[in-house]
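Worksheet: the structure to be examined is printed underneath.
A single protein chain has been omitted from the complex, and every remaining protein chain is retained in its original position.
Each chain gets a letter, A, B, C, D, E, F and G, in the order it is written, and its residues are counted from 1.
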């Protein structure tokens, strides 16, 4: 009866960022804006850090929905970028699905705006085609908590796993010894409390508290 | 173990509005009143926009429960309207079930007041008879959050899917290209943040920001 | 995969009130005290109104846990009352289980203080013995929301259904025509908003707004 | 030591609407969007209903701040409309102050976006010039509750009075007998609970529950 | 600069209950309904217990606002009851002011629905005429917390003192020895936690935990 | 117009602990119980640490209100302890006032249960007699936030200053150099986050992280 | 379909405390710090009281994560303590798994910081190897409620049971008669409301209210 443990694997995971557009972001009210911005950029940074295949898509960029936020575009200059001509569910867009399948990965790390549509629809579609879906809940936003809770219910009924960017990073990294400095930089840049721990620690050790940028 | 993805289909869905009565609405305290009024009218507008068969029912209209809110009656002048003589579960009323079955639809989009009774009871009954039930959580209201959470638990145990009016609209529409203006009007009339995006966009494009009314 | 709809049936249901003791009630902080007192008394009133077999039990009445609240004792002068000598899970007490089985009922409507112990333990035990368990969430209280949420999770995993006193009353009554006045009195005494609807309605009809007492 | 009671007077009051612009509204997060939209339109409707001199102003309409929301412009086609070329405090704009003084009114009913700037700055300036300022708190929005609370503190230190649109309407109207239908229409259009009361009442009286539009 | 301590005095205080009407109560959303009902009845009980002159008034009883809640009418069968023909501010009604002045009391204990209108307006008017005003904040309700906070600010600027029914009772009673049983009954009937303390205590002492009714 | 800065002075301050009784504590619901217990004990520890004259008083210890919590009695074995025979306002008890005056201190640091009665009444009385009153808000508890806010308003109108135990400790200590270890022990025992800082710091320095007990 | 009732058994349960380190604790923001500290120490006390095999582990103690909180180390001087050299999932550390298996227990009571990583990862791994996992939700902390909710979802999908320290203690103890004094001491030390009940009760009985220390 239990769902067996499927661990995220850096060789089998891809990241899908759906409709993080400047206009649509004004709809997101289940997060404080500073917090949400940080979460989205943290997810982008971890995708880059772990060198995961990443796919960007948008809906109607030249209308009121607005353009993809520039930081994401800059972060992934070579990633497949699929501006959808009209499909609301990204999975209804052939190019998007092709790009996903081209990665050869079966674990999809998914985030977007708004949660019950731009995340839930492709999540349900991908599961139906045999993919494992890991929703990055804190990099996905929507109108309010009721909507979020309802969408979480629908996605988990279908078998999606709810995660956060921090959990994703930790499950991918597995062992600090792979790269202490790199993971610490990721955390320091996106978790103020962790940054403060590093700052205090570094002072006592006489080392530099400002972490390197994530490449 | 996962629930397979059942997508809402405009040719297979019907809308059931249960007991949105002027008296009963004073019991609804899990939503801000402005928000709840907007959600109910948005659901009505989308039912009309997608031309979904819609069924109205009430409980004891001439008693303290009060009449159906007039906007719903006006919106659906030709819809089956079943004032129940006493049955608390609408599904216990033969006329109501007949009306549902007469639509020939198997996907029931359901909302009502109060959630744990007027929504949950017919939801459970309909599922027991083989229908798929999609609860419009934000057009269904009740006494408080505890009651809502408990009723969500009971309905999802039985297999109901929790949605919101916005998710329903997007899943039914599927592709903006079917009718950009119509969907934008629906959103503009019921999502202030989206309306503002359209207003700003229209100003720059020199077009009219005020969307057409939903027919 | 779905849980089939099991409706509460007035000929097959019994009510179990576990440890609503004056001392233990000071531990309940997931409800406003006025609200919780009202919910517990409403559940007692509905048990009496529907003439459901009702069983009372307490833990260590003569110690700090304090006595059963007097209103419950007075409400059910002839009900089995099992002060447990030490068992924390009421189902570990033979007399309690005997009393439950003596009712011949298979649907157990259960409430108590505190939720994760006095409700969850007998709920899990009763389900294990083939009973259906309906938890009256709003007449069951505990330390805080986290504890409540965790206990709800454990009970629903095991198959318990989460309800509220209002939902229980409506599912048992089924049709207003059985007894309009009696159900209205129950609601008027325990739902201030409903009482106000009746008051306004009665004024216009020239009838008496103060409902009869529940017998 | 007490502030003497200064009652709003329909012959001495003017309404100032500051920077309710489509872009700036996306910054408002101390209100639910449906609620805030309703409050702003309610204030506009009451200004029209009481025929109060009303002044509109905006900041940088053709930049990211966006245009004045169209409903306000349509509501007050003949009102002074001062698009400020750069002044953040509307009171720093001579045309705005002239327009205010031209009304001859000494009681200023003030609302705007965002509260701590577009409301607080002109409020403080107007008080300094001897006006009485009544802040319509629920038609003024800002980033979060902390900001709102801080701005309320600063404005009340200076002598501003904090009100809401409903309180303003009631203090201006003073006696229902002046125009029962008109005030009821205002409330029915902007207070869902009040609308429901009217709907139920009208049903029993056999009158029309849908209020006339506010002129 | 400090406001000197003015203590409530049972020989100098009167209670004003403004517009606790069945319809208007559906507007109150800054309290849980069970809690608010209890607070209003507690204030009524204390007014009776301390034999304070009490004045009742309503606005448009035969319209949507609905009748005074019956419990209040029954509690004070001989109290002046002034159904106002249209004045929104009760102090604008001559009969009401006459009734207040006829008590000869200078300390007015005031509660009503809704706070920013039915409480704040007469509070400001009474202070302007030299009365001391003590607002019973928890027996006064309104649309939401923002409205409540704004109205509290306006009333305290004018010199009103914010209290609760419990504080009023304690300040009037001054010394338990005047009547232990009577005050305990008042608290036991309206504070569940206090009732539980008395119940546990009584069990150990072998006395009756159920307090006498308030006369 | 501004209130001049009156700093707490260890040679001019006394601590008054009013009615922290085992029964009354069950009424306190504006704090998490763990948090409130910690705050009260922190205040007791700081009173002892700074050797401030401390006065204890209770109301009806042998009734339902219950005894003074044993930790306070043990902490101040020689402090004046005034069990009041009936006066609700401790300042109405001559022995209490005498004890206060016997300290020769003019700055009263005051905390108690419940805030709007046991704290507010003596606060207002003491100010009226020329004392300065500093309310330790986080060691004073009551029924809910509304009651707390109202009582804060009444006390600040009268000139009381609102503080917390941490602010009191810092203002009394003035300079860490007086006794680093002692103050650190106080903070470490009552502020988990501060304790953790000390623990991490100590590990790196090789010193003992467990602070000495407060004498 | 239901999960069968697996009761915690003191002869089959072990306690795993993962990464309660002084630095990491500053990340925990889904609990009030006083409450969280109390919960963790309560879990430690119950592990000791029930003499459950207990295993401690940490991640990078000599870096910013900081040392294990000293109270835990002192409480379990002989327990296996596994400072992990780098593995994020404790179950990836062979020594840790060996220590768990060496207990011979199949029921794992698990708590840690942060929930979605240090608790969820070993929970999922242990379940995959056939252990039963009971998560002590209130002794496990993380960044915020969203993260907590997401991690609870993932763990329960896999079959973990969510509990609290109080529920664990009660399920292990089963019958007060085993040791009334010992369990009462545990509750008195960690539940202020329960301590107050005991204090009041003891006063009346003339016994000592201060419970013995937990060994």
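Assume a residue touches a chain if its C-beta (ideal position, glycine included) is under 8 Å from a C-beta of that chain, and two chains touch if they have at least 3 such contacts.
Computed from a prediction, not measured in an experiment: that's the story for all the values here.
Enquirer: Write the list of chain F residues that the hidden chain touches.
Expert: 1-5, 7, 31, 137-138, 152, 156, 161-164, 166-167, 170-171, 173-178, 184, 191, 193-194, 196-198, 200-201
Enquirer: In the complete complex, the non-displayed chain touches which residues of chain A?
Expert: Chain A touches the chain not shown through residues 22-23, 25-26, 32-38, 62, 66-67, 69-70, 191-193, 195-197, 199-200, 203, 209-210.
Enquirer: Give me the chain D residues in contact with the hidden chain, please.
Expert: 1, 3, 23, 26-27, 59-60, 63-66, 85-89, 92, 114, 116-117, 120-121, 124-125, 127-128, 143, 146-147, 149-151, 153-154, 157-159
Keep this in mind: only the chains that are shown with their structure count from here on.
Enquirer: Interface overlap for chain C and chain E, more than half of numbers shared or less than half: same or different?
Expert: Answer same: the two copies use largely identical residue numbers here.
Enquirer: Comparing residue numbers, which of B-E, C-G or C-E shares more than half of the contact pairs of A-G?
Expert: Having compared contact pairs by residue number, the answer is C-G.
Enquirer: Which pair wins on C-beta contacts, B-E or C-G?
Expert: C-G
Enquirer: Once you find the CA centre of chain D and the CA centre of chain E, what distance in Å lies between them?
Expert: 31
Enquirer: Quick one: report the Å distance separating chain D from chain F, using the average Cα coordinate of each chain.
Expert: Computed value for the inter-centroid distance: 44 Å.
Enquirer: For chain E, give me the residues that contact two or more of the other chains.
Expert: Residues 1, 3, 23, 26, 32-33, 66, 191, 193, 196-197, 200-201 of chain E touch two or more partner chains.
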